[in-house]
Structure formats: structure tokens, C-alpha cells
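Following this message is one structure expressed as C-alpha cells.
Every protein chain of the complex appears in place save one, which is left out.
As written, the chains take the letters A, B and C, and residue 1 is the first residue of each chain.
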Amino acid sequence: MTVRLGLLGAGRIGRVHAGAIAATPGAKLVAVADAVASAAETIAAETGAEVRDIAGIMGASDVDGVLITTPTDMHAAMIEEAARAGKAIFCEKPIDLDVNRVRACLQVVADTGAKLMVGFNRRFDPNFIELRRQIDEGAIGAVEMVSITSRDPAPPGPDYIKRSGGLFRDMTIHDFDMARFLLAEEPVSLFASASVLVDPAIAALGDFDSASVILTTASGKICQISNSRRATYGYDQRIEVHGAKGLVSAENLRATTVEVANADGYRREPLLNFFMTRYTAAYRNEIAHFVAAVEAGGPISPSGEDGLKALLLADAATLSAREQRVINLA
Amino acid sequence: MTVRLGLLGAGRIGRVHAGAIAATPGAKLVAVADAVASAAETIAAETGAEVRDIAGIMGASDVDGVLITTPTDMHAAMIEEAARAGKAIFCEKPIDLDVNRVRACLQVVADTGAKLMVGFNRRFDPNFIELRRQIDEGAIGAVEMVSITSRDPAPPGPDYIKRSGGLFRDMTIHDFDMARFLLAEEPVSLFASASVLVDPAIAALGDFDSASVILTTASGKICQISNSRRATYGYDQRIEVHGAKGLVSAENLRATTVEVANADGYRREPLLNFFMTRYTAAYRNEIAHFVAAVEAGGPISPSGEDGLKALLLADAATLSAREQRVINLA
Amino acid sequence: MTVRLGLLGAGRIGRVHAGAIAATPGAKLVAVADAVASAAETIAAETGAEVRDIAGIMGASDVDGVLITTPTDMHAAMIEEAARAGKAIFCEKPIDLDVNRVRACLQVVADTGAKLMVGFNRRFDPNFIELRRQIDEGAIGAVEMVSITSRDPAPPGPDYIKRSGGLFRDMTIHDFDMARFLLAEEPVSLFASASVLVDPAIAALGDFDSASVILTTASGKICQISNSRRATYGYDQRIEVHGAKGLVSAENLRATTVEVANADGYRREPLLNFFMTRYTAAYRNEIAHFVAAVEAGGPISPSGEDGLKALLLADAATLSAREQRVINLA
Partner (left out) sequence: MTVRLGLLGAGRIGRVHAGAIAATPGAKLVAVADAVASAAETIAAETGAEVRDIAGIMGASDVDGVLITTPTDMHAAMIEEAARAGKAIFCEKPIDLDVNRVRACLQVVADTGAKLMVGFNRRFDPNFIELRRQIDEGAIGAVEMVSITSRDPAPPGPDYIKRSGGLFRDMTIHDFDMARFLLAEEPVSLFASASVLVDPAIAALGDFDSASVILTTASGKICQISNSRRATYGYDQRIEVHGAKGLVSAENLRATTVEVANADGYRREPLLNFFMTRYTAAYRNEIAHFVAAVEAGGPISPSGEDGLKALLLADAATLSAREQRVINLA
């Protein structure tokens, strides 16, 4: 069987997913829609898909599932429309910046019985998959402490910051999802310390650019997250998990293994510094996972519930950082 | 000039310092005292020092300075006695587990004009010295975020735990000192999440064995500390400092550089797993620094004030962890 | 312009190249031929190419260039046929196992003015490209000593060994090409020490499975190569170049960056252990380079001459190892 897909949103990330579909055996991109016609046409030309309008995808009998890669404020409505149309749904994170809107959307998903996957791409990174596999196989015993370092190469511009929902909803949300994925137990309390150290323009917008977060679970597991909007040495994406029997870590990625040594020392190149390059394999695996889940039926992960829970943590972090107090999540 | 020293306390750490004195040009261990005569005699035999009682060191005209390596509960009184006797003083951390007792002791030190150095040995580790030097030279620009990982190989027994003052006063205190050393700005708030994940006997004693701490300074610099009383892979002692222009890190130490590769992968040995082996060079440098400071006159570092400030952070962490709230340090 | 290609040989490596063509903008696989019809059909189905016979590719007006991925003993004749048909030619190494046959073939290529590229894929590995770039940019000054470690995960079976031309023509030939590429000066003498340490069946066939080679140039540059047909830890492919101002090295590749630490030490996974996985990017870059060269016109590299020179070194190594003497290459 071939899983036939429609792409809603032909921007940068839409194009990444179109490429991932092309590389996935058993998947076919049937149609693409975008308010900017030329963007849709570019992807159509590259993939052989048709350009359609949204209704022409949502209502189509030759489309099994949709990928929603529009701007965030359209996500929830599109999920609901697709759910009602009986399509399987892949939606980029977040479902919405507003928790109540997310809850309402998930109610529609539940009522329609739709299959919804949220795009937490990092769960599909080969390094983090292997890290999790080592944990599952008992290599480090019971998980005790998770440490996530997550720093962007450079801060986005003010327009992006304004629409982003703030550092925690935009950036840390990935780390919150990863924390939940690795702790395998929900946090019951959260503390976030956040500052503006990178760019005063971010302070002017009421946001933060540097943060450290501690999550604690009921059984006492602890996760710490370190974020910055800027890392001169590249896109810094590391995880360590400390357990009763050992430690497992996943290091950063570089384009090559070359090292140059001279009187100044030994020098390796900076890290891959673009999220699409760093997570190329993750994006492919993610779409392959979605396609396989659509084909197989049954539950899908990360689910809408996962999206909601990460957003709740992001909201709690925002509150914690602003009021400088511990948030009880229970 | 030779700096003539007396050693008060001939236990394990006293012996380390005796060895460090022997390796320091311009220093001489004149006398050693201990309630256990055989311990003092062993060090005397190894170094050529005389065995004396405490008064015979404190009151001696052939002793310029003393090293206090007795049990913690004797530190403050000995510091006061030595200060009044006009000796330069090196004292193992902590000065006392009680902040008020420390304050009273430091008042005596101030009144007598005595020179007091507190044994935060990690400031003298060649790796951390180099890390700090890189910061001072501007290699990473302004310091923004400090991350300290500090895990012991194995938890101490219940007797030690009972007398230790708890995880934060006994173990994290070193990390608090290092945080202050690297942030170069005093923290104004602190949050600590602490658990018992390693050994239930530690819970029975009202203490913790696993913790994560966030310190925040007035300008928004953030330090996170990760502690555990147990690390199966050795004595885990790492520091990373993230700044405006880059990142500087100091990695762990191993006995050798050997790696074995086969079908199971590439394997390096565990870390050095004993604090005396891991910090051998630090202990030597520390004593050399004390000797040089005694000889040169002038201020000495880390000072009694440094000892007090680290203890205040430890007390705040204990309170924070117990009451699960943020502590305002201002 | 689109470069239209025909694939001659639909085996394992042919399929790799078909995939590389599909991933290369501006290239199109028009037709594929193979004595085994099903093999050609599989690639045709995957790529949209037509299945044709060899003549239907060689004589076709809709084919600009051919890729020759047949068994080695057909290479030279096919190159000649394609050269006479005016096609641009990519041929897997070696052109032939016999130097005289190679020379005759290259004469036809020269006479027809055909463009011929030989498939030394390692020149297109991103790591080795970067290593060479560092040299070209002067990072290590004048090249003095090249060290190549090249070990296969496991020895091939006896049928392969019989047809292979022996260790030096089959395996070391890649290292000889890399040595020439990095020394940028032809070797004038060669010594090879070779043994059978891995599999006595290889000795029975008159071949070797372990070898060390030294190449020396007229100006005194030295290259050493270490080969084995078996490496339990994966496909070991490393290069170091020592120069007047420094050292540049390219390390091995792994599937992930995960490391597990426990009481047994720190363990990373074995190396990528299949040449197609290890050199995936190299195969893509190689085909992209061929396509670009066909489109641009002008000289192409590595050339037929490069293929001949590497083979001459392999022959010299075979002689050196058998007679245990230094071979003067001048």
C-alpha cells in the first residue's frame, strides 16, 4: 500500500518534509497547498505533486494523510478540519501557543478518532534514538538525572521573537518533550531561571534568551536544561542521562572528522550550525515513522497529548521565570 | 627564607599535605600533632618532622604557619588559637558547619590580623586553573552560564553522613566555591532540587544523595550544578563555562590514554575514582600557594570570607531543597 | 541542461550510482543494461529509467554519458566502445588488472578525445576533501609524511580473492590513489611487506591479507600505508598528513555519537563497517562531480592516467612483497 499525502504549507520546513516523503518508500506526496503559489509550485515541480488549494487536499479521496506546516496560528484549525475529514495528521509543533486552544483542538481529534502526530523531530534523531535504546536495554540502570544542553547558533530577529510565544514555548519546548521522553515519568515541579544576556532587543519584547530549568518527578528524578539563543561554536545539542548503573551521553555533530594540529593546539571545526542540517536524519525518520503508523494503524507518537504536556511545561517555565518561584505541576 | 610549618591532624588528608610540603621548595614541615600518636609518628618518620602536642606547635617559635586537618568540629577553635598565636593558617574546609560559629571565628581572625586560607583545593587543579585563565584572557567573552558536574564514585557510610552536615555542606560546598570563582559575581537567588536515589539509608538520616542547583546573579548569569553521591564510572568532575564569544570546558581525568577497540566498540578506562588521585596536583599547588603567600605577605585566597560565603550557599540549598522553594540570597 | 546517463551494470555498486544520479540535480538516468534482466528492471523501477541492451545505450542519441559498473574484465572494452560512441565515461576502478590492457584502452580514449573519469570514490569523501583543503590552504605547510590506515571489516570469500588481482590491486589501489592525491608528487621508490595473518585460505590462493607499504618521492616525502583484510571494530579508514607547520588528520565514522560509561569504562560503538555506508556521501559527490564535469566540458579527475598510475604502484607492491625488495619506480 502507498500512503498518499498532502502538504499544507510550502515554506522551509514544508520543503524538508516533501524531501523526506520522496525518500520514504511507500509514501507519495500527492498534493501541496500554500497561500504563496510559487512556493507550492516549487515543491510540486521537485516532487511531481499537484498544486491544490486547502479544500482540494482536505476533501480529496486520494489523500490519506496531511502534513501541517503552516504558520503556528493556523495549526489548530487545520488539525480540526483534517480530523473531521478523516485524514491522518502530522502537525509541526506547537499545536497552538494557547493551552486552551490546544485542549479544544485535541477534543476534536478525540471525538473524530483521528490519528495525530506532533513534530517533535528530536525523538527521531539517530543519536537520541540510540541513547534511549541504551536506557531501555538497561545499560545505565534506573534513570536518575537527565541533563540537556540546547543552544541555538544565533538569536532570531524581533519579528520571529514576537510571534514565537517566548523562549520556553518556542525553543525549550523541544527540551521539555525530550525530558519527558527520557525521564519516563511526569515532572511534578519546575523551576526556571531566565535572563537576557545575548540581545537587549529580546528584553524589550519581554522575552528571555538564556535559561536554566530544573524539572523534578514524584520519585525524585531530576532533569536540568540549559538554553541559550546563541552559541558561537554552532548548534549545541547534547544530552546526558545518569543512572544507577552508569551514564549515557550523545554528543554534538560536525560536518567532518578533520582535526588540524600545530603550535596553537589541536583544532576541530565548529558544530553543524543549522537545525535542518543537524537534524536531517531526524526529519527523514520522523516522516517515515508517520507513514509507517498511518499504514499500520494503531496509536502514534509523539501524540497530541505529548504536544499539550510539553506546552504546559513551557507555560509553567514562563511563569516560574517571571515570578522567580517554583511551580507545582501536580 | 624557609616557611616552617606545623601540621595539626595526621589523618588521610594531613598526610597528603605533608607530602605536598615535602615537594614544595622553601617549605619545611617542622612538627606534627595528632590525638592518635601512631598517626603522627608515621608522618614524622616519612618527613623528618617532630611529633609534638598541639600546644607545642601553636606556641613554638620555630613554626611560621599551621595546617589544620583535624575533624571539622575542631577547626574553628584551632583557627582562633593559631590566629592568637600569630601563625599563618591553612584550614581544610569547612571552617565549621554552623554559620554563626564561622562568623565568630572570622572575627577573631580579623581582630588578630591573622592570615587564613581555606582549603578549596579545586581552585588549584591545573585544569580549572587553565579554564579560569582562558576566561580571564577573554577566550569566551563575558561569562553567561556555568555548568558544574560533580559526582562522587560511591556514597560514604552512615557515620560520615551523620557528621557531614549534609550533601550541600559536605559535597556541593566545593561546587559553590567554584561557581563563585567562575561567575565572578555573587549569586542573588538559589534553587535546589534534591532527592535520595542512591541509598535509602541516606534518607533515613535526613540527607540527600542527588541534587541539582541553580544559582542566579544580579546581572542574570546562571550557574547549574549536578551532584550525585555515586557514579559507577569514576569521580566525575567537569566544568563548562558558556560566554558571549564561546565555550570553555574541562574534562575528566583518567590514569592512561589507552583505548581498546573490538566488535563491542571502543572502550576507554573509567575515570580516576579517588579524590586524592584526581586532585593530586591540586593539593600540591594549594600548599605551594599557601607557602608562597606566607612568604610574600599580603592577602591570601581562598579566604575565610570565601569559606563563609560557600557555607551560606550550602545552607540556602539545604533550606531550598527541604522547603522546595527559591531562596533569595540578597 | 540535463546530463542524460546510461548505466552499464546493475549490480550493487550500479544501484548505488543510480541512487546518486537520482539525488543529483541536472542529471537523469535514461537507461540501464545488465546481463541479469531482473537486476536492470529493479533499478529501472526505482528510477524511471528504461531497460535497454548495451548497444541501445552506447548508440543512443539520448545518452550523454555512461557509467560502467560491470565486472572488471569488461571495463576496458566498454570504455573503448563508449569512447568511440562519443560518450562521456565514468568507470569503476580498476580499468583493468593488466597494465598493458589499460594502456591500450587509454590510447583509444586519447585518440577519440573522450572524457574518462575513474571511480576513486575516496577523493570525494567529505572528510578527505576537507583534509586536502586544509593542506591546500597551508594549514600544515609543506607536506612531509602521509600515513594511511585502511582496513576492511572482514575478508572477502575465495571467489572474490581469485578474481581480485590480489590485495594490492584490489584494496591498496585506493590508498595508492590517495597517496598520490595527498603527496602531490609521484613516488620514485616503493617497499611492501605483506603477510597472511587473517585467513590461510588467502595464502592458498597466493595472495596476502595484511600489508605495510612505504612510498618515497624524489624530494624525500614519505607515505606509509597499513592494510588488513579484517578489523573487528569496523571499516578502519584514517589518514594523517604531517607537514612542516603541523598535522592534519581525518578520523573514522560512526553511526551515532553515543557513549556509555560504567564501571567497565567508557564505550563508543564500533565504526561504520560497510563501505557503502561509510562512503555514502563520497559516492554522491563523485557522481555529482562527473555530471558537473560533463556539463562544463574540460578535463576530468581522477583521470584514466590516475587509474593507470595507481595500478602501476599496485603491481610494484605485488612484486616488492613477493621478492622482498625495494622497487625503483623511476
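One rule holds for everything that comes next: contacts are C-beta pairs under 8 Å (C-beta built on N, C-alpha and C of every residue); 3 or more make two chains touch, one makes a residue touch a chain.
This structure is a prediction, so every number in the text was calculated from the model and none was measured.
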Can you list the shown chains that the absent chain is in touch with? A, B, C
Of B:161, B:178, B:197 or B:248, which one is in contact with the hidden chain? B:248
Given C:15, C:28 or C:242, the correct residue touching the omitted chain is C:242
If the hidden chain were put back, which of C:95, C:231 or C:313 would touch it? C:231
Take the complete complex as the reference. Which residues in chain A touch the chain that isn't displayed? 232-233, 261-270
Positions on chain C where the hidden chain makes contact: 142, 144-145, 147, 149, 151, 189, 191, 193, 195-198, 210-212, 214, 216, 219-222, 224, 226, 228, 230-233, 236, 242, 244-247, 324-326
Could you please point out the chain B residues that touch the chain left off the display? 126-127, 130-131, 134, 139-140, 245-253, 255-263, 269
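Definition applied: only the chains that are shown with their structure count from here on.
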Point out which chain occupies the most central position, where each centre is the mean of Cα atoms. A
Distance in whole angstrom between the CA centres of chain B and chain C is 58
Which residues belonging to chain A are in contact with no fewer than two other chains? 245-247
